[in-house]
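Shown below is the structure under consideration.
The complex appears here without one of its protein chains, the remainder shown in place.
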Amino acid sequence: MPLPAFLLVSMRQAHHQLTVFSSQGRSLYEFTRELRDWVSSTDIQVGMLTVFIQHTSASLLIQENADPTVRADLERFLARLVPDGDPIFQHRQEGPDDMSAHVRTALTQIYLVIPVVGGAPVLGTWQGVFLYEHRYEPQRRKVLLHLIGE
Amino acid sequence: MPLPAFLLVSMRQAHHQLTVFSSQGRSLYEFTRELRDWVSSTDIQVGMLTVFIQHTSASLLIQENADPTVRADLERFLARLVPDGDPIFQHRQEGPDDMSAHVRTALTQIYLVIPVVGGAPVLGTWQGVFLYEHRYEPQRRKVLLHLIGE
Partner (left out) sequence: MPLPAFLLVSMRQAHHQLTVFSSQGRSLYEFTRELRDWVSSTDIQVGMLTVFIQHTSASLLIQENADPTVRADLERFLARLVPDGDPIFQHRQEGPDDMSAHVRTALTQIYLVIPVVGGAPVLGTWQGVFLYEHRYEPQRRKVLLHLIGE
């Protein structure tokens, strides 16, 4: 008895490179909508989504997206915790925000993993997905999206 | 020559929503056993397990589970690093533990990824899986489990 064809080809993968332009320099840039749109375009209903940033001076973060003061407070906290131009830093070729950007990245994340159910990432009501630019100057950041599922 | 049927359907997924009640408020709550039990119930032997918390003021953490002083010390460290009611915080609608909970979450993780081998997460001898509640009051926290494998 032949098995239905969809069993044979059901599990599959998709990947896509997204560019996020951090136009204002150091700040948080939400790209939840771009992420949802891409997941939706793959037609994968259930799976596992990975978001990976190919840099070491910018982070990915899932945070509260309703009240912008959360991001402002987080930035103030990190600016105090990891002082730009800290005299203990020797790596400063690209300015006072060079090494602090690496440390901020080490203390946060450069990849996110989010289950997909019902064709969408299972983000909670208040969760948004952000690129956190740690350099002062605007940058074009490459973010790789990968989804495996069916 | 027909291929054996198990090849056709071997790779599959399972997902489940777990609720963890942080009954004592700010503290670490181990749910390693619930996680192992659910993985075991799926009958998936080899795969990749994702644990994702749908909130921005509680974390997931894999830590030493033998000596409870590790968790007490970690809490003392974070309480000093991220002071509740810090005057630099403007987001304080829900009290002095509101913004500090967001910062603690940003500095830790809201998802875990653990390979599964032999029908169980490959945790080391001393590794336990915890929900880290950062708010003072008890909360019901939604944790999504996702497993892909065969």
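Note that the chains are named A and B in the order they appear, and that numbering of residues resets to 1 at the start of each chain.
As a convention for this text, a residue touches a chain if its C-beta (ideal position, glycine included) is under 8 Å from a C-beta of that chain, and two chains touch if they have at least 3 such contacts.
These numbers were taken from a predicted model, which means no experiment stands behind them.
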Options A:Met11, A:Ile44, A:Val70 or A:Val122, residue touching the unrepresented chain: A:Met11
Subunit A residues touching the omitted chain (full complex): 5, 8-9, 11-13, 15, 48, 50, 52-56, 81-82, 86, 88-91, 93, 99, 102-103, 105-107, 109-111, 113, 142, 144, 146, 148
Residue numbers in subunit B that touch the chain omitted from display: 3, 7-8, 11, 46-48, 61-64, 67, 69-70, 72-74, 76-77, 80-81, 107-109, 112-115, 117, 122-127, 148-150
